[in-house]
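Read the structure below first, then the notes.
Of the protein chains in this complex, all but one are displayed in their positions.
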Amino acid sequence: MAHDSHSGHHIVSQRVLITVFASLVALTVLTVITAQFVDIGVLNLPLALSIAGLKAMLVVTFFMALKYDNPMNSLILGIGVICVTVFLVFTLFDTAFRGDMPNVDSQTISDTEGRNLNQEAREAREESAGAQH
Amino acid sequence: MSEAVATAEQIHGHDDHPAHLQHHFVTSDQQFEASKMGMWLFLITEILLFSGMFVAYTVYRVWHPEVFQGVSSLLDWRLGGLNTIVLLASSFTVAMSIHFAQKNNQKGLVINLVITLLCACIFLVVKYFEYTGKFSHGIFPGIAYHPHGDYAVYDIPYAGQFFSIYYIMTGIHGFHVLVGIGVFIWITIRAIKGDFTSAYYTPVELTGLYWHLVDIIWIFLFPLLYLI
Partner (left out) sequence: MSATQTVGTESGRSVSAPVNYLNHDKSIKGWLYTVDHKRIGLMYLATVSIAFLVAGLLALAVRTELFSQGRTIMDADTYNQFFSLHGIMMVFLFIIPSIPAALGNFVMPIQIGAKDVAFPRLNLASYYIFVIGGVLAVTGILVGQIDTGWTFYTPYSSRLGAPVLFLTSAVFIAGFSSILTGLNFIVTIHKMRAPGLTWNRLPLFVWSIYATSIVQVLATPVIGITMVLLFMEKALQIGIFDPALGGDPVLFQHFFWFYSHPAVYIMILPAFGIISDLIGTFSRHEVQGYKFVALSSVAIAFLGFLVWGHHMFVSGQSVVSSIIFSLLTYLIGIPTGVKVLNWVGTMYKGSISLQTPMLYALSFLILFTIGGLTGVMLGVLSVDVHLHDTYFVVAHFHYVMMGGTVIAALGGLHYWWPKMTGKMYNETNGRIAAVLIFIGFNVTFFTQFIMGSKGMPRRYYDYLPEFEIYHMISTIGSFLLAIGLFMAAGGLIASFWRGKKATSNPWKSLTLEWTHTTSPPDPHNFHHTPIVTRGPYDYHLAPEIFGEPGGDGAVVSAQPDTDPVQQ
């Protein structure tokens, strides 16, 4: 890393900056159009997030000049992003599968009138899940 | 990984230190690189700070997708879109200001900093009108969420959660914009005084990095809250 000690002083040309800005504005328009006026169903969410990710990449690479910078700074950003991903995914391991204890459902936990509460709860869940689609 | 950073000490004495160089650094480059690395580390702490809210958003969205989709239409995408463009423009001008600082172009530096400052203010003004517009319809965070009038149909369970997350995310983001404005005022004054040259423009560079991050956060907030 010692060889590129001047890496922090790379001058990003005006042309690059203007191009990046124009692309960012274009992507913003695109994301509004695809989300508000053209309904593409289930793809709405992934598309909007991909466009946002692309915009963020542009800002990071050129405006923040990571492309020309010490690779250590890219590594730092990468570790941060990985950490956020872990936080999100591992929390979803719980919240997206909450109540997945299998052997509780198959056993009978009855109230005083002999109803199978777990059975009812599961049916109610399945019903509400079905209603979403 | 082995940057033998302080080797220059044998070559440099203490006499030829430029004014901005602190005594415990050996070279300007070492100081610049250290500051920049520190800033990047600070930026990932900011990312992780916001990540908590993104996680809360995702969890509640996964649990109640139809509610989140429904009430997000209460937010005006035109105002959100305007603010997106405003922030992108400010990001662009701050990048330009660094470009001019590196080229010793005093005028370009100051003009771009002033435009950035203006954009930041416009952003907050738009946000103010958005907030007051929502408040006037009874759209508050959490338990205070009681939309009335035309919006009464949106008084559904978990809509309050959406607006809790909306207000906290945009609130903390807005706070970052506010801090950014403060820093930009300071930077602009220093730029007008001629403190920055191609040899020393670290504060502009660091503030720029911070500002781009504020922009990036908004790049994600806009579709998540306003569009989908």
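Structural remarks
In this document, chain identifiers A and B correspond to the written order of the chains, with residue numbering beginning at 1 in each.
Note that in this section a contact is a pair of C-beta atoms (placed from the backbone, for glycine too) under 8 Å apart; a residue touches a chain by one contact, two chains touch by 3 or more.
Given the structure is predicted, the values throughout are model-derived calculations rather than measurements.
Here is the thing to keep in mind: the chain we left out touches A, B in the whole complex. Interface note for the absent chain: among B:Gly81, B:Pro147 or B:Gly160, the touching residue is B:Gly160.
Residue-level contact of subunit B with the missing chain is found at 1-7, 9-10, 12-14, 22-24, 30, 33-35, 37-38, 41-42, 44-46, 48-53, 55-56, 59-60, 141-144, 157-158, 160-161, 164-165, 168, 172.
Across the interface with the omitted chain, subunit A contributes residues 72, 79-80, 83, 86-87, 90-91, 93-102.
In this section, only the chains that are shown with their structure count from here on.
Centroids built from CA atoms put subunit B at 19 Å from subunit A.
The part of subunit B that touches subunit A in the complex is made up of residues 1-5, 29-30, 32-33, 36-37, 40-41, 43-44, 47-48, 51-52, 54-55, 58-59, 62-63, 65-66, 77, 81, 84-85, 88-89, 91-92, 94-96, 98-99, 102-103, 198, 205, 208-209, 212, 215-216, 219-220, 222-224, 227-228. Subunit A contributes residues 1-2, 5-6, 8-9, 11-14, 17-18, 20-21, 24-25, 28, 31-32, 35-36, 44-45, 48-49, 51-52, 55-56, 59-60, 62-64, 69-70, 72-73, 76-77, 79-81, 83-84, 87-88, 91-92, 95-96, 132 to its touches with subunit B in the complex.
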